[in-house]
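Every protein chain but one is kept in place in this view of the complex.
== chain A ==
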Amino acid sequence: MTFLFESVFNGMSIGAVLLLTALGLAIVFGIMGVINLAHGELMMLGAYTTFVVQNGFRQLGEGWFDAYLFIAVPLAFAVAAGIGVLLERGVIRYLYGRPLETLLATWGVSLILQQLVRSISWQMTLQIILFCLLFFGGRWLLSKRAIAPPWQAWVTPVLLVLSVGIGLTAGLLVGGAVGLAMTKPWFGAQGVDVTAPSWLRGGVNLWGVQFPFVRLFIIALTAVCLVAIYLFLLRSQWGLRIRAVTQNRSMSACLGIPTQTVDALTFALGSGLAGVAGCAISLLGSVSPNTGQNYIVEAFMVVVVGGVGKIVGSIVAALGIGYVNYVIGSGLMTRFLEPQTALFAFFEFFASTSMARVMVFILIIAFLQLRPAGLFPQKGRTVDA
């Protein structure tokens, strides 16, 4: 009986992490149909936000430190959602309806975000701020006055070159004058560690099974996020608009729904959830700029297996994949089998974390042979999927 509890709990806790990472994708990919390969990096940004908040609260003293998670979760949501809006307005909105291009562009964004986290320093912040001020400020100023047509085409490139040049040199000069305090990267390429607050350390022992508090917290966080999403999508004004736009964009526009705002909002919601997921994974292990890469493909698989466009599907798929992952990876099956048989050898071969992933992906590909559209396929007849 004990091991049943144990396996259900452990499977559920793996599934909860998967679900939390996939929830944002279920919205961005499932509902909007945007392939965002930078989703993992948004998670990573959420994790780094948690790290920064944790350090800030540590300065305040031990009593405050225990409360940092209550600030970190909303802040991680806000940071990731903000970057998400920038990403949607700056890149993705030009690429709606071209999924393969979106995939490549967002991969580019993910590379930039990774390197940004590695090398961001005060000097670099200064450079970025200067560039933005000069470039966007200059464009705003110049847009006020009329410029003769032959020169109009030159405004943006000239401004771009000028502001990049000035921003870079100014940053380098200030960095050279101030020294290491300016040029030292904030995080560096090494991983950083987030310490769980004292009330999340340890665990509770029930029926002979150890339930670590961190895992319980993540399961609770996932549940809260799920309820919040359902309430938002099904009960709120903007949720209604989001559903309307996904069902019929042009009809929604005719009825006065600002579809562009809805796009930005939906994307921000999905990105923000990635930030929350990042907050959760920062509690599980050390966080490095590459962290996002480890989760992204599995998150996509959850959405595909669940059926694109159905959040219910993602929930079932995440829990199912998590459970199978645990059962195979922990070697649970070998307990019930006679040693020295072929089946035993087979399960023993896959009884490790990395080999369990192999098995799970093979099972997923096999599953998609039976149900190409996932567990809960969208109804309707279309030639093009």
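Observations
One rule holds in what follows: a contact is a pair of C-beta atoms (placed from the backbone, for glycine too) under 8 Å apart; a residue touches a chain by one contact, two chains touch by 3 or more; residues count from 1.
Following the convention adopted for this analysis, contacts and distances are computed from a predicted model.
The chain not displayed here is annotated in its UniProt record as "Urea ABC transporter permease subunit UrtC", chosen from "Cytochrome c oxidase subunit 1", "succinate dehydrogenase", "Ferrous iron transport protein B" or "Urea ABC transporter permease subunit UrtC".
Of the listed positions A:W122, A:F346 or A:F361, the one in contact with the omitted chain in the full complex is A:F361.
When the omitted chain is restored, the residue from A:L19, A:L42 or A:A105 that touches it is A:A105.
Only one of A:F3, A:Y94, A:W207 or A:Y230 touches the chain withheld from this view, namely A:Y94. Think of the hidden chain as still there; on chain A it touches residues 35, 91, 94-95, 98-101, 103-105, 107-112, 114-116, 118-119, 293, 297, 300-301, 304, 352, 354-355, 357-358, 361-362, 364-365, 368-369, 372, 383-385.
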